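Sharing a structure with you now.
Removed from the display is one protein chain of the complex; every other protein chain stays in position.
For subunit A:
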Amino acid sequence: MTHEIDRRHFLKMSSTVLAAAPAVLATGPAALAAGAAQPASDKQGAPFVSTHRMLDLPKARGPRLVIIGGGTSGLTIAKYAKKAYPKFDVVLVEKRCMYSSCFASNLWYPGIIDLEFLADHSFLDAAHNSDYIYVNATCIGLDRASRTVATNEGDIKYDFLVIAPGISYDYDKIGVHDIDTKVALRQTYPGGFICPTEHVTIHRKVRQFEGGVFIQTVPSGNYRCLPAPYERACLIASVIKHNKLKGKVVVLDANPEITIKAPGFHAAFDELYKGIIEWHPTSAVTGVDVAQRTVHTEFDSYKFDDAAIYPNIRAATLIEELGLMAPPTKSNQKEANIDIRFYNLIGDEHVYVTGDSRPMPYSKSGNTSNSEGHYVAKVLAARAQGKDITWTSPQTLCYSMVDAFPKQAIWVDTYYGYDATKDAITGFKDTKVDNTRSEANGATYLEWAHGLYRDMFKA
């Protein structure tokens, strides 16, 4: 009991401390120990990295719109910017040569879907169907003065540039500063929130789990897909239950309460997975001993047989490398310094940053990036024609599968408000939620994902 009180007391204190802390964490001793040569803010104005040759592309037939990152955000913008302003000559630069979606990937672990569901979508078809060019290359540099973006395959001149590279992990924020542990965690206990190969590893872990303790961590901050770690805990637990294994999922949650759809997840934990899911609130990870398979929190240590360690997140490192980071007063996750309504870099209407690298407090989800992409496409079309545009909110509609046998889901659907007097996003608006799990919701979840794939890959 006293243990509980201590925690609550700690939390009360820490909420004020944490609000002020990120700036220090981002540039302080943690970053230096991680091998960063300089504080991150010195990156602004970094020298232009270039291949000193132009990438082989047909001559632009209109204003060239280059999009970096073919994830949810980049794919949506490439298609809809071309629709909104057909004169755009759109080039999508994506470092992967095989698509596989992050959203819905949890559903693969208990076998609700197969890998084809996530990956049977071609960048080539998307580009062909919507009349743009897909380039398989990695963005490495940017010179805004000459409007040139560099990739490993050559440089490209742009009229408008959208950078949508997603997120990177921030292990320093969970107390992991030494390179050896970072690499070991990335490789052996991946978070499963960025790269398809992480999903393949976690899939293997779940299928081969024969019992014992599986740890799933939930970070603090505005991490990618708020419900996804809880959803994953439920789905692993449903496999344990289905296969009658002697095992449990220990959820180490940095937050004092489940961050979204709490009644629906609590109901699943209590009614479906009693004795299988152990949820520990206010249990931020403070370090991991990989050799001992032990996760440390402020108050306890937890041994595990297998784990998915989801560290804190930040905007993709590309944002920092290109010198586009917002000051710590505006973003404690190294997100981009953009206008919160029109997405252009402050002071540069030719460069835009979208998707999970944005600093706005939107839920970092697929539906947010997709609906935001529809709007940003209109912003670009308006800007290319010297017109104004009215801000519209993105939509975050997010399903979570809480059971696999049978598949049952809950959902939340929300928009966001904007306060012109403060020039700030004010939080959720027009929110609807269904915390009662059902098979009908489970079926709709799959259709939700199919809808996004159609929107990104079909004409």
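Everything below uses one rule, namely that a contact is a pair of C-beta atoms (placed from the backbone, for glycine too) under 8 Å apart; a residue touches a chain by one contact, two chains touch by 3 or more; residues count from 1.
Everything that follows uses one rule, which is that contacts and distances are computed from a predicted model.
K.L.:
Just by its UniProt name, which of "Xanthine dehydrogenase family protein subunit M", "Protocatechuate 3,4-dioxygenase subunit alpha", "ABC transporter ATP-binding protein" or "Rieske (2Fe-2S) protein" is the chain not shown in this complex?
P.N.:
For the chain not displayed, UniProt's protein name is "Rieske (2Fe-2S) protein".
K.L.:
Looking at A:Asp114, A:Glu210, A:Glu271 or A:Glu439, which makes contact with the chain not pictured?
P.N.:
Checking each option in A:Asp114, A:Glu210, A:Glu271 or A:Glu439, the one touching the absent chain turns out to be A:Glu439.
K.L.:
Which listed residue (A:Arg53, A:Lys303, A:Lys387 or A:Lys429) would be found touching the missing chain in the intact complex?
P.N.:
Going through A:Arg53, A:Lys303, A:Lys387 or A:Lys429 one by one, A:Lys387 is the residue touching the chain not shown.
K.L.:
Considering the complete complex, identify which of A:Ile215, A:Ile276, A:Val290 or A:Leu397 is in touch with the unshown chain.
P.N.:
Touches the omitted chain: A:Leu397.
K.L.:
Spell out, residue by residue, where the missing chain touches subunit A.
P.N.:
83-86, 129, 367, 371, 374, 378, 381-382, 385, 387, 389-390, 395, 397, 411, 413, 432, 434, 438-441, 443-444, 447-448, 450-452, 454-455, 458-459
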